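Note that one protein chain is taken out, while the other chains of the complex remain in position.
Coming up: chain A.
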Amino acid sequence: MNAWQLVRVHRGAAAVLALLALTASLLVAGLPRGFEAAYDRALVGALGDVARQQSDLLVGLRPNFSEDELNDQSEFTRLDTEWRKVLPPTLASAVIQGGSSHQSAKTYGTPVSGRIGSRPLPQQYLDLAWVAGIEKKIRYVEGRAPGPATTLPSVPGDPDLKDLTLFEVGLVEETAERMSLPVGSTVLLGNSYTIAARVVGLFEAVDPTDRFWDHNLEVKRVTTRPVPEADEPDVLGVGVIPAVDLPVLDSRRELHYSWVLPVEPTKITARNAPQVIQDILDYRQLVEQQGERNDTGIAQIPAARFELFTGLDPLLTKFLNDLRTAQTLMFLILGGLVVVAFGVIALAVQLLTERTRAGLGLARARGASLAQVAGAGTRTTVLIVVPAALAGYAASYLVPGPITPVVHVSPLILVAATIAFAAVRLALTHRKPLRDTREDLVAPKSSPRRIALELLVVALALGGAYLLRTRGLATDVTELGADPFLLAVPAALTLAAALITLRCYPFPLRLIVRLANRRRGAVPFLGLTLAARSRGATSLPVLILLPALAVSVFGALVSGAIFETQRTAAWQAVGAPARVERAAEIPEDVVAKVRALPGVTSVLPVAKGTVQVATGGGVSTALAMDLAAYRKLVAGSPLEVPEPPVGDGIPALVSANLAAYPSFEIGWYNRMQINNVGSIETLPGLAFESNNLIVMPYEGPKLAGLRTFTNVLLIGGNVDYDVLKRTVGLTDAVVETFDAANTRIASSPLSQTITAAFTIVTVALAGYALIAVIIALVIGAAERARSLSFLRTLGLSQRQARLLTVLEVAPLIVLTSLAGLALGLVLPAALGPGLDLSAYAGIAVTEFPLTFTTPILLAAGLAAVSILGAFGHASTGRRVATALRVGESS
């Protein structure tokens, strides 16, 4: 039997099957690629967001003895080569040559102990730094580049200090200004082993945004360090010295050597990240093991304790944790998609088997062996499915993204499963040649064995869901990745729901039939009766519709939860539709300008400050604001604002640690007595959750004898971020709007991917559901046409026949949709402990808000589309009256 001939003869069914194989193959090969690409984008984003200091590798040494000192740049270069040579392979591929690679020797915490020619200033520190290649990164704007160190024979006014090493240093302008060190000034550094440094030039960074500066921030700018119990902070500057000074930069100072090995974020992917983490662990061991016992290690420097500094491994670990949730979700929806896609393909195979049944059955009766018949049918399926799947697989290469094994394996599995299904189905169909069923026999009842098996599946699914709810996962998802149990439960629940639907759907139907029976029209009664009787042929569409809807509803819920939580997070980040905050007071005219902006409905002035609490010590965040107005401002948002404090003196709401004191004193520009009249937990957007909080009326400071002032504006209405920022016009003011915050949270690659994936999958599933219903109808078309023909001879009109067809399939679709909807709504609850969506929302997602609108719309839409498909099929199908021919019924 010629398989190609069978394909040509049954080209309609073959085209359907080919199209399904193509799309399924494209989806199962393309979606994972898209996902992986998004994971990689997310990883690059995560690594790009942090300073290079965190993402690069830095080998550091603090020389303790003169033997550890490196006196020449070539020694730094030699060690750089050594460090690179021993990098483990995966890590080595991510570490780049050049870029911001460099070595440095820097002192740390060297106090300015004196000045020559002027009075020393307190709390000043000046460190010396040699950074390889810095000369290309800076430009001298005053003076000249520092030259080699000389000797300062004596220090005026301090006869003890003689023959000091005098370094020539270059400073960044900002440091020179802040530390009052113009070109030509000389300072004494260190209280012991004093050295001297003379400023010979001032420089600026050629490119301040160069990631090179991430490692040398203190060179580029002046650093201030707040000191407890002091009014002024410490000021720290760094002077640049040339490489020739390395021999005189000795270990008696707090000296640090470092080798920066820059990591290229794009070279690390979601797939090699675990290996990179492992490599960092190994590399750290390699770097740090040296110097032990007689082993002089890689550097060949005895007793030198090298250390590896990097934030890369914790960054990657955190990313992988976030990724696992994404992967679990993707796995769930992809799994659902694969099941549904395969279900529809199986249905199409069934259609093809039905179409070839007569021909192959005749051949079987005429002496074809089972192998010949099944072989011919299977070859036909291969001819249809393989080229189509190959085309889909090829098309998947248009989707940008890395190629993972799953890209090759999933289409292969799909094709293999389809061919196996076709072979088994054909073998079962033609096992006995021309097994004519006798129509005078009733359909066999379900065997007790089958009922027991179904009950077992249902019990296992429910038990699994219960265990998952109560016990949670045995393994830690963050450590070990997705638990198979987590993935098995939804599958089992879907199967159980499908079994229950198939078993139980005649019961509600019976009720409806009874109602229909009372009415005069025969069509509803007949249609529903047919629906109740058509049991056997309907299981596959149920098995397809149910998971399709369950996955769609689940996806909608997860998307909804992410969307809602992102909004909540944005509200919590801003605290109002828009907020302007500044350390200093916001001038009246700015407030007036903001108030006048189009779209602004209200502006709430707030005074915010960090205050000392006299009683019990400690600091608190104090807010002076009109809570009643704030409540009005955020009405309808997820933010909750308590009633304003009412009472004598200065009434205030205080957080728990101050709740014990009915009245206490705080220092906020002035001393003020606060009366505790209630408690407050948090005010998101205005104060961090960890802060202690005191909220008083806006007039609070005035009551204490000060005046009211404003350094925070909470703005109601709808105002554009850029417009607001421009209007405020203060460089030191923080401007935030809800929309900007929400966009920032929602635009992370992972959450975008999830939302996009759910949309694609939902659309694909709806398409599949529609195709499933139509194929099921086409398979049963001949049978239906025959039974309708009998009814037509009894006077059934064409319109009634159409209605009958729709009524025959509608109950099953509606009931399955309801079951799918219910299952989809239950799934998040069942999977609760296994799904952590925090990574996509910015805050912890504590519960899934059950938003019914989208799921119900989905279920209704899917049911409507399917029923419309049935109606369309009934309208365009062959004219039923022609189906009845003499003798055909026997």
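Definition applied: contacts are C-beta pairs under 8 Å (C-beta built on N, C-alpha and C of every residue); 3 or more make two chains touch, one makes a residue touch a chain; residues count from 1.
Methods note: contacts and distances are computed from a predicted model.
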item	value
Hidden subunit of the complex - UniProt protein name among "3-oxoacyl-[acyl-carrier-protein] synthase 1", "NADH-quinone oxidoreductase subunit H", "ABC transporter ATP-binding protein" or "RNA polymerase, sigma subunit, ECF family"	"ABC transporter ATP-binding protein"
Absent-chain contact - pick from A:86, A:362, A:734 or A:763	A:362
Footprint left on chain A by the chain that the document does not show	1, 5, 8-9, 358-359, 362-363, 365-369, 372, 432-436, 438, 440-445, 886-888
